[in-house]
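Removed: one protein chain of the complex. Kept in place: all other protein chains.
What follows is subunit A.
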Amino acid sequence: MADALSVVLSFPPENVAKLSAKKYEEEVHTYMKRLNQLPPTTWTKAIDKKNLLDFLNPEVNSLPYLATLRAQTDTVGKDRKAIEHLVNQCAVFFATFDPIQVRYLGSQWTELVVWLLDILPKLGISDHSTVTTAMLRLDPTAGTFTSTHLRLLRACLQAGVPSQALPILDKDIYAFPVDQRKEIPDELLSEDVELSNGFITPKSGFTIKLKPEYVLEYYLLGAHIYIGRRNFSRARLFLEYVVLHPSQQQTVSALQVEAYKKWVMVGLLAEGKSYPLPKTHGAGVMKNIRAVAKPYDVLAECFERRDWRKYQAEMDAGTQTWHEDGNLPLVKEASTALIRYRVMDLQKTYATLPVSRVAAYLGFKPEAALQYLLDVISSGHLHASIAPSHDNSAANAVLRFHELTPSMTNLTADNELAAQTKRIEDLATYVRDADRRLQLTKEYVEHQKRQRRTGPDADLADQMDLTWDAPVPGLGEEGDEDIMAS
């Protein structure tokens, strides 16, 4: 048994920090081979009456630790105490594991996460931070979409703790796992890859095979959470992801229709009008979506005209529809928002005006209007104050709009702009990466070839290949073509 332990502890070697990436790779592979040769009972049997885990340091011996945990979760049985003990050890492991080592045992890592997500609700634990920590430790950007993303989101929603998913949700997805192309040599797993989609691939075991609907579902659920948290700009982004998701032959998914409906309502709530359609929308897809989501467009039209009565009538007439779509709360909320926007519109025209005028404009009684204004002001939607009249009547009170002073100081504004710049610069890296991958696809190469064939009609400057290298001697014209075609 002690032999097994020595095998298990044989990695990493003392000089691990000095190993070259290639050498490290070799070491790992030999080590893995040796681990595989050990009897499966190694992981579950106690050594000197102690659990194997106690001999291992999760930070240094991440591979065996993971394998042990994984094996023990299978055999743990129904003993609540044992399970809780394992969960605690999982927490320790997920907080400290070596993110390079686990890349070699991706599927086990994922299985462990799934087990954990499964077991948490059974134990009545609603804290999902273990999983988010694990995901961020594996990939600090959480930018490569995996099935784990969606699993976490579903688990959080089922447990009724949507905000727990935020650490992952707040990260932007910049890639989906794709197979590395055969033409380019595989990067070594242990190497510091610039982007996480370098090691999270369909073969890595960190995700199951993705389907389009998983992606749509992830964004739609995410949007729900953001709407609930009143983070409308983020909700808008997520909904637009869904609506703009590419499709073949203008097929529309029901999830897209749902997203569009929410998108319309979010626009009304956040800005008082529909968001402009993103420029990259597909006209055909949009037409199909709109044909099904007509009632929402009508609502938006009433809203934008600030026609409260018509909106109210539409809302009452379509109660059944809103209810079935699960949007009734949103529609109702927009109805109150409409009155608020009507009041807010007043500040574009007036600096000061008596409450009686507001009341007449809204069709309220002066007392009700006064109360309403007080509510809107105290909720922070309106930058204004109300001065009571001498005779204390509601009608003669005065509503005074304040200048729209930006609440931030110059310093915070500068900081915010700087942060925004940083975000866009980061984004540019991802875009370049996607661009590079795009240029390696067959379709792109074919498109380029067709471009070349267009002949003298096209602009000469477009035809010139700026990245052209001097031809290698001995390689004829045809050889060149072959490379292009492969």
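As a working rule, contacts are C-beta pairs under 8 Å (C-beta built on N, C-alpha and C of every residue); 3 or more make two chains touch, one makes a residue touch a chain; residues count from 1.
Keep in mind that, in the parts below, contacts and distances are computed from a predicted model.
When the listed names "RCC1-like domain-containing protein", "Large ribosomal subunit protein mL44", "PCI domain-containing protein" or "Prenyl (decaprenyl) diphosphate synthase, subunit 2" are checked against UniProt, the chain not shown comes out as "PCI domain-containing protein".
Within the whole complex, the absent chain has one touching residue among A:25, A:59, A:111 or A:217, and that is A:217.
In the full complex, subunit A touches the omitted chain through residues 114, 147, 150-151, 154, 172-178, 208, 210-217, 233, 236-237, 240-241, 244-257, 278-280, 288-289, 292, 347-354, 357, 398, 401, 403, 405-406, 410, 413, 416-417, 420-421, 423-424, 427-428, 430-431, 434-435, 437-438, 441.
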